[in-house]
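Below is one structure, written out as structure tokens; the observations come after it.
A protein chain is absent from this complex, but the other protein chains hold their places.
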Amino acid sequence: GNSDTGDGSAADGTITLGFSQVGAESGWRTANTTSIKEAAAAAGIELKFDDAQQKQENQIKAIRNFIQQKVDVIAFSPVVESGWDTVLKEAKDAGIPVILTDRSVDSADKSLYKSFLGSDFVKEGRLAGEWLVEQTKGASGPVNIVELQGTTGSAPANDRKEGFAKAIAANPNLKIVASQSGDFKRADGKQVMEQFLKANPKIDVLFAHNDDMGLGALEAITAAGKVPGKDITIITIDAVKDGMQALADGKFNFIAECSPLLGPQLMDLAKKVHAGEEVPARIETEETTFTQEQAKEALPNRKY
Amino acid sequence: MSSTSLTTGRTWRPGVPRRHVPVLATLALLLVMYGVGVSQYRAFSNVQVVFNVFIDNGFLLVVAVGMTFVILTGGIDLSVGSVVAMTAMVSASLLRVGLPAGLVLVIALLIGPTLGFLMGCAIHFFEIQPFIATLAGMFFARGMCTFISDASIPITDGFWTAVSQERIGDPRGNFVSISVLIAFAVVLVAAYVLTYTRFGRNVYAIGGNPQSALLMGLPVGRTRIAVYTVSGLCSAVGGILLSFYTLSGAPLIAVGMELDVIAAVVIGGTVLTGGSGYVFGTVLGVLVLGVIQTLITFDGSLNSWWTRIVIGGLLFAFILLQRLIGIRLK
Amino acid sequence: MTGSRPVLTMTGISKTFPGVRALHDVDFRLFPGEVHALMGENGAGKSTLIKVLTGVHAIDEGTVVLDGERVSFSGPMQASACGVSTVYQEVNLCANLSVAENIFIGREPRRFGAIRWGEMRRRARELLARLDLDVDVGSPLGTYSLAVQQMVAIARAIDVRARVLILDEPTSSLDAGEVAQLFRIMRQLRDEGIAILFVTHFLDQVYDIADRITVLRNGALVGEYRTGELPQLSLVEKMIGKELDVLERLDEQQQRTTAVRRDAAPLVDASALGRTGAVAPFSLRIHAGEVVGLAGLLGSGRTEVARLLFGADRADHGTVLIDGGGTQVRHPGQAIARGVGFCSENRRAEGVIPELSVRENMILAMQAARGWLRPIPRRRQDELVDRYVRALSIRPANPDLPVRNLSGGNQQKVLLARWLITEPRLLILDEPTRGIDIGAKTEIQRLVVQLSDDGMAVLFISAELEEVLRLSHRVAVMRDRTMVAQLDNDDTLDADRVMRTIARATSGGEAVR
Partner (left out) sequence: MNAVADRLRPLTGHRLFWPVLVLVVMLLANAVNRPGFLAIEVKNGHLYGSLVDILRLSAPLMLVALGMTLVIATGGIDLSVGSLCAIAGAIACLHISTAPDQNSPSTVLTAVALAFGAALVLGAWNGVLVAVIGIQPIIATLILMVAGRGLAQLITEGQIITINSGPYRAIGLGHFLTLPLAIFTALAAALLIAALTRRTALGLIIESVGGNAEASRLAGIRSGRVTFLVYVVSAACAAIAGFMMTANVSSADGNAAGLWVELDAILAVVIGGTSLAGGRFSLGGTVLGALIIQTLTTSVYALNISPQTALLFKAVVVIAVCLIQSPAFRARFRRRRGAPTPGPAAARREKEQVPA
């Protein structure tokens, strides 16, 4: 049973794509994985999928093994931004083009990868912040905001925090009164929100770095006898199905989308770089934002 | 009466000494596993695949060697993963500030042992259970990481990049990194220390029976503190190797590494209650984990959850076989 | 000898453990070139005196002067560095290390800091040869019997050129030959001017080797005597604190004739029972009310026989029928259910559960037999525990103390009580009198006789041949892991004949039954 998984570029011209995924830490991530797998099958690309279980070490190992297997294109969603130079150089030396998805790397040497396809976390935070600034334009008194951060030290958490903070700096009335990590999890989001509600008598806005934490917080708010979406304005990021549902139900107020469906775009890119075509160094995923009304419209045909 | 020996001699079975059986069983199984890989995936037989296992697990190996000392005394050190991360973070942040590489190396290599020493003291003088003392150490070191910076810090220092990208290899293009050589050096030194120095033998004695060791007049306290210091030092070296490997310090790197390390040590035949095991076994343990992972990447058809299930399954098959062979040969 | 200055003087030593005053104002002197016996009942404070001397426990009050200098050791390490070499009660070695290492660890021969393994093994072999012990010094100590381990501990202690050598019950698990060998070496060391502190419960050994005796009772000093000036009888009186008729019975050679009805079906019938590598197949029948002694040298396989009968090890051939039922005992639980009890020789590794209280240790076997669903009611526990604490005079008589805080001898009594409580039909006693003081020992011997009179069968293993002969109806002799003979204990049987049987290849006429 010697499966022909070695030297990928067979004569028939099928492309072998080695893809190293961060992990399966959230529904978003799983949707991302599914999208890539389906797109690969549809595009007739042989996919070598590896799950790094949120460890950079594992991703580096996987990339090394892809190089050994002489895949045609390597793509990966970096767990962290820095630390890729060595292994990317090895890929370059082996003549294998690399595409980044979802998160970028901070290499000074931009020739190490062909393109970066993904969302802009800072922008997501900024969009959320800008919407809030717009909504509170008329407010005279201070607006108290609590923030549920993602996993401390992770790129999306850092960037969304930064983007949001920059955007709300426009209005001095907007004040973040408490900010804690909810680890991107529902249970933690709920637990943190419970304490926020007890410690801060007046909370006007909740900004959660992802839908899941927002959904957890929702429960805490209801349990505290407040009405989510009315007493407390809730802004989140991601737009997964449950989040969109909450938005459509009027429990959330605004979601900045972070789309996981970049499979088709990735396959296009892979074909192009394999064919040696020039590709743009930065491709943003098509993303939008949702208000409650937009959510009601969009909900029926959301894929995830 | 004293003319005849009063004791009955034991019949001695020739062959492999019994205490080497577990290690040899592990080695044999490892080879079988590699064989399976080669037969299944064509590129698996490349020499570089083997080298990559070493390149990718060099830091794990160094840390596991330190853990071997601790486990041999019957203790455990949960702080290793965090100390690795902290060392990398500290190096990266100091380099960013512009300190010279040599000085950074020295500072980075001092932090781990110091923390280890403190944990050892807490364990020895205040009789705090190792699990707890080192768990607190783990929280502390990880806390330091995010305290230093909550984003990853790239390393651009010349020395670091040079070491990181140096390839020592044969003409056919197969190569290893400097880290691998360092890891091998650490393994050799550790093996020597454990077999040929008093400190090493005291480690085994304490693992066998700490009370007896005390009554035999061995420096139990000193040795116990020393093993945690050694483990701290190995973690620090591991952290430096990791920073060579990734050329950065990231607050969330090496999360859960302590479990991998403990697993490697135990798979290598070291008994968790202490007193028996070898550094060589630990090397095998690390390789087992490395090869399992390589097999999975080569397969490349597993999705995320099947990856975990298969890792667990392979681990189970391996340990079961190891155990059965061990029983049979005994 | 008496003219010289003492090498060690302890004055006014007191030591209190939570709830127990182990030592109270004890004085002790040790002269160079003497063997000094420290005597006392179980729990009198002998081991504690040794442990406060070497710094294992802190001294509450009192001073220690070694060689004219006041010392206060921080621990055994410092003590041995200052020339006080100690063999503690119970084997305190590391079972996972090799025999050679156990002897030399801490002072291994080295070159450039590297341990010279070959040299170490060579020296270990030499040293053990002096003790007449021929073992593979490279194998782990744990694979050897307790007696071998004890000899290794002694070897470790005598190899250091110490000024003071302390031996806490070193002979408890040795047989006569080993003891003779040890004494030869002790005399040799004494003649070299080394001061030896020796603890034992064997009076004969004391009179054999000791020059001087210090007696402790209940943690207090009774007095210091020259051996020649203290008759055995008064020594015992001083230890026990009252005159005892026990002593007469000690001397009385209680020959036990074959009063047992052997025509009835045997209680235990082992046929061709054996285990490769441990004991050659043997057949043994024990009737109700019969005491069978097992004689043999160190490592001859006595313990292994006991373990096979009890199911502690699984036999790979043969069968055991207990009361006609069952063919194989696969687990101790089964043996216990059929009325067998086994009191292991290795108290520390296989006997007590140190964390648990005296009470819990005592009722453990009975509880295991009843199953966890039927706990023994508290009242019944108290009853049982009280009875045996009194019967075996276990001290301190507080059943809620962790058993690890008891003195060695008292721990042994707790174990014995554990089995007596189960009221077994066959009780296997492997060295039950080890480390037990003279009073309690007689008590136990009397108990064995009484139990067998009441119909209990007993398999009795002891390194003391006299004891075996005194109690047994029949003596099975082991050699080289083979049961070579079973001798009826009639008028013709004496220690000499048993020894000869042990030594000779096959003794004429006495076939293996």
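When the chains are written out, they are named A, B and C in that same order, and each has its own residue count from 1.
Keep in mind that, in the parts below, a contact is a pair of C-beta atoms (placed from the backbone, for glycine too) under 8 Å apart; a residue touches a chain by one contact, two chains touch by 3 or more.
Nothing here was measured: the structure is a model prediction, and the numbers come from that model.
Contacts of the undisplayed chain with the visible chains, over the whole complex, involve A, B, C. Considering the full assembly, A:A178 is the residue among A:L112, A:A165 or A:A178 that touches the omitted chain. Remark: the omitted chain is touched by one listed residue; of C:A81, C:I353, C:A397 or C:A503 this is C:I353.
When the omitted chain is restored, the residue from C:I376, C:A391, C:V449 or C:A495 that touches it is C:I376.
Touch with the hidden chain on the side of subunit C covers residues 47-48, 51, 55-58, 72, 74-75, 89, 310, 312, 331-333, 335-337, 342, 344, 349-356, 360, 364-365, 367-376, 404-408, 411, 418. Contact between subunit A and the absent chain runs through residues 23-27, 29-31, 33, 149, 152, 178-181, 183, 185-187, 190-192, 194-196, 198-199, 212, 215-216, 219, 223-225, 242.
Seen from subunit B, the chain kept out of the figure touches residues 78, 122, 125-129, 131-133, 135-140, 142-144, 146-147, 150, 211, 214-215, 259, 262-263, 266-267, 271-272, 303-313, 315-316, 319-320, 323, 327.
In this text, only the chains that are shown with their structure count from here on.
Taking the mean of the C-alpha atoms as each chain's centre, subunit A and subunit C sit 71 Å apart. We define each chain's centre as the mean of its Cα atoms; on that basis subunit A and subunit B are separated by 34 Å.
For subunit B, no residue reaches two or more other chains under the stated contact definition. Chain contacts: subunit C has no residue touching two or more partner chains. The part of subunit C that touches subunit B in the complex is made up of residues 56, 75-77, 79-81, 86, 88, 92-97, 101, 105-106, 108, 110, 113-115, 132-136, 138-140, 148, 156, 175-178, 180-181, 184, 277, 297-301, 479-481, 503.
Per the touch definition, subunit B reaches subunit A in the complex via residues 39-43, 46, 48-49, 52, 55-56, 145-146, 150-156, 161, 164-165, 242, 245-248, 250-256, 293-294, 296-305, 307-308. Within the complex formed with subunit B, the subunit A residues making contact are 1-7, 18, 21, 23-24, 30, 33, 37, 47-51, 53-58, 60-62, 64-66, 68-70, 79-86, 89, 106, 108, 151-155, 157-158.
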